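Missing here: one protein chain of the complex. Every other protein chain is in place.
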Amino acid sequence: MMSNIPEIVFWLIPGLPLAAFGIVFLGLRILRLKSGFAALLSVSATAASFGLSLWTGISMLSAPGTSSLDGFNWFSSGNAITVDIGLLINPLTAIMLVVVSTVSLLVQIYSIGYMRGDNALNRYFSFISLFTFAMLFMVMSNNLLVMFMAWELVGLCSYLLIGFWFHRPKAASAAKKAFFVTRIGDFGFLAAILILFSSTGTFSIEGIHQAAASGIVSSAAITWAALGIFFGAMGKSAQFPLHTWLPDAMEGPTPVSALIHAATMVAAGVFLVARMFPLFEYSETALSTVAIVGGITALLAATIALVMWDIKKVLAYSTISQLGYMMLGIGLGGPGVALFHLFTHAFFKALLFMGAGSVNHSTGTLDMRNMGGLARYMPWTCITFVIGALSLSGIWPLAGFFSKEEILAAALEGQPVLFAIALLTVFITAFYMFRAVFTTFGGSYRGRSKPHESSAAMLLPMLVMAVLAVCAGWLNATGAIDSLLGDGTKHAWTTGIFGVFTHSLTWISLLMAAAGIFLAWAIYVKRWFSAERISSRFALPYFFFINKYWFDEIYNIIIGNKLLNKGIFSFFEKLDERIIDGAVNGIARLTSSTGSFVRRAQNGRLQTYLLFFAAGLAILVLMMVIIS
Amino acid sequence: MPGLEHYLILSALLFCIGLTGAIIKRNAVVILMCIEIMLAGVNVAMVAFSRFITPLQLGGQLFTIFIIIVAAAEVAIGLAIILALYRKRQTVDTEKTDFLKW
Partner (left out) sequence: MGMHIAFWVLSLLAVAAAVGVIWQKNLFRAVLFLVLCFFAIAGIFVTLSADFLAAAQLIINVGAVAILMIMSIMLTREITSGSPSNILGLPALAVTGILAAAIIMVSSSTSWLLSPSSPVESTTGALATILFNNEGFIFLIQLAALLVLVTIIGAIVLLKEEK
């Protein structure tokens, strides 16, 4: 299949951004490129990549199928281990390629406007290119070990870009936090890779799927491997209880948040579970774990988003919540459902982040209490932001509606409690999004600096994104994506753009979303209720939300203080002081005392040396005598 | 006619006396004199070997000629060094010239 596309195209998709990274990164010190040239190079490489991805995606739509490119041997150890760098192109890959390259391209164009005047633009664009390469390569890799490598590279880029303004202590520590927390998840992923390798003897994804299907792997091994993979996904996708890094990651530049921490990298966890879904199919435990964790995350993060005042924090918690949604979908309805939501979410969430960046650019703040009335000053930003918010809230006929419907439908078929949670989350999502919209764009301006509309370089990608946020859902109106992702179940809801209204679930979810929007309107525009009074009325939940359920504090106390500081670190500190330092100091003391004893022989008088010389001669001659 | 052993013993004694002097004397000129004694001891052994083992080839005597030449050169340079040292530090006492110390 897909014989109409030459192999080199697939290699070029990740290869071009890598080349751009190489040139721009070298350019940092050696070539001393103009930053405009660096941006141009990286944007055009991504644009080419985007074109090739689109080609792949379209031909995949017309002729679905799987092709595996062997590539080349990376290393082999004996006959037991061979690791090839190869590509696996299937519908899942194609969708991810389109998402990643689209968002990356638009965000890079947006960055040209957003980052103008920053004095480290070359570094910024080199990292973005590296990220694009790593993400595309991770999506395409046909080998778990290589995929893990790319996965870590993605994490590294996230670290580098969160800490892009490393001179700000908050950014530096947020970068470290993101790195460490995702590392915890990666540990699970690595363990899963090792379990799979020891039970199947291969790193190849297809090989593992075949081994799992043929039943030669014990069900316990599959369950543990699936849970390990999901643990890795939890770290990357910021799922409860490893979600704490994502809100802090908002310290990075906003385009980075849009690209990495909304659309692509955080969705990598969902992608990973989808990629390894054949494993999950054989483990009921793992699948329900995915669904439950997803459900908890969706609700938990949404409630925190209710009370945040930082617009990016609202969006960050919203992202966590939506990722939980995807996990819920994958656990209950299979990868098709989740990937569709990933697909639409990538566009509208990136759009919302771009909007937040645009607002931040013009007001110089991220605190919504210092905004207000911006609709007058920046109409385009307002329109696109509202489109994104509507899409996220799940209003017909925007993209978010369709994907959310599918998850809700899958939950309704699968698990009533999780369905209730999902439905509640729809309401909360609509409320907090429009709380953000109304406090930011409605009312009168409360800030000091004069707001202004952003430049064309920023607005253009936002408009394109807005179009995508509206239209992306129609792609699946006839179940195209569901059938592509091929677990066969084509949901009844996917019956055309207008067909959805034949189901009562549509009406219920639309009602929930509308209720959320209406409540936000009532509180923040009409002020029929005072937000303060509501929060004092529900003091206990409010207390929980505003403190983000004390996750950071609990981690600090239990893991940071008790386990690490008092336990492991102090143990190693003592080990270091007593044994290692002791050994080193002991050797040093021995050496210096030996030295100060022996140096008496070096008294500078030639005759002493001559005596030693003669003694040596005497000993030699004596030895000769004794031997002979 | 005394045998080879006698000459070798004489050579060993001269060499070791010279060595002892070179180690224990403090005056640099005396040290040089002791080295001359050591070389003379070696010369005796050379000539004795030449006389008793290869009496017709004269190889040992040739060696001795070269040793005498080198010894003369060594004395000349050694004394020049001693005089230079004396000019700088007004002494040729090896106890006082220990600036090779650590």
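So that you can tell them apart, the chains are marked A and B in the order they are listed, and the count of residues begins at 1 in each.
The rule we apply is simple: a residue touches a chain if its C-beta (ideal position, glycine included) is under 8 Å from a C-beta of that chain, and two chains touch if they have at least 3 such contacts.
If you're wondering where the values come from, they're calculated on a predicted model, not measured in any experiment.
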Shown chains that the omitted chain touches within the full complex: A, B
Footprint left on subunit B by the chain that the document does not show: 1-2, 4-10, 12-21, 23-27, 29-30, 32-34, 36-37, 40, 43-44, 47-48, 50-56, 58, 61-62, 64-66, 68-73, 75-77, 79-84, 86, 91-95
Where the unshown chain meets subunit A, residue by residue: 605, 607-608, 611, 614-615, 617-618, 621-622, 624-625, 628
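In this text, only the chains that are shown with their structure count from here on.
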Averaged-CA centre spacing for the pair subunit B and subunit A, given as whole angstrom: 85
Subunit A contact footprint on subunit B (complex, rising order): 19, 22-24, 31, 94-95, 98-102
Complex contact set, residues of subunit A against subunit B: 599, 602-607, 610-611, 614
